[in-house]
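Removed from the display is one protein chain of the complex; every other protein chain stays in position.
Up next is chain A:
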Amino acid sequence: MTFTDFLQLLTDGLVLGSMYGLIAVGYTMVYGILQIINFAHGEIFMLGGFGALFAYAWVPALHEISLWAALPVMLVVGVLVSVTAAVAAERFTYRPLRNAPRLAPLITAIGLSLFLQQVVFNFFTLPGESMGITAPVPFPQLDGGPLRLGGVTVSYAAILTLVVAAGAMTGLTYFVGRTRTGRAMQATAQDPKTARLMGIDTDRVIVVAFAVGAVLAAVACLTQGLRLGSISYNMGFIAGLKGFTAAVLGGIGNIRGAMLGGVVLGVAESLASGLLPHLPSLQMFGGSVWKDVWAFVILIVVLLIRPQGLLGERIADRA
């Protein structure tokens, strides 16, 4: 293990973590306003990838041009699919349960997850193939070999992930902090009844929170498809779990915390699975088999030390 190897692990972790952060924002925004965990968010993520792939597969014109040029079209379709699903989920499953006991929306979310997975599993169709999918579906790949920066290798897809995540976070910060709707969102998160007294339509704010989370999730799934070369109907499970972990790690309800939690999680995961094989007594814990375990080890450790998460406030501080 050289220093360059270490930098490589760090870079990979940063890329992975940016993607986790994009997913985490969706959990945290909805939680911040409604205090519910939208466990179907992993499937909203997955639908973004399938939406993008569907557009690519069924529009032959997109095969004639470079994938870079096709990406915006794929992104728009993926985002539309995710947002539609998220807004429909809010309208038809969460809103009717707004005043139900906490467990009801949670169980509903799990049911919704399975439903959305099965919809894709049974009905997603590629040209010339029968309806439904069984295995992971190949995702188009960007041309051009990986870049070498120093000794570190980075794919174009990885660079795209970093750029997109940075752009999305900048846009989101501006949106929440500077726009009228963003201010309405903060007010609704802090005190929903009083927000209504100000003239804020809080139902609309809730829809916007679901939609914004879905946009970022769709973006995240597109980058994962580009990086890993395939997507599958059940990819939302692990991705959702990681995004949720990142959100809790950063302090659920806190948007910057979600991104930070994602990065910390991604880097820790990458370092743990890359470094441990080189430590004599711990090598059995290294590698990809244990990769997903580290996320939760880190979560438990952080929550033991800082129950409110990295950037979260203690519940007592909340009005």
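Just so it is clear, a residue touches a chain if its C-beta (ideal position, glycine included) is under 8 Å from a C-beta of that chain, and two chains touch if they have at least 3 such contacts; residues count from 1.
In this text, contacts and distances are computed from a predicted model.
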item	value
"ABC transporter ATP-binding protein", "Carbon monoxide dehydrogenase large chain", "Cysteine desulfurase" or "Fe-S cluster assembly protein SufB" - which is the UniProt name of the missing chain	"ABC transporter ATP-binding protein"
Of A:4, A:170 or A:190, the one touching the omitted chain in the full complex	A:190
Options A:101, A:127, A:199 or A:280, residue touching the unrepresented chain	A:199
Residues of chain A (touch criterion as defined above) contacting the omitted chain	180, 183-184, 186-187, 190-191, 193-202, 318-319
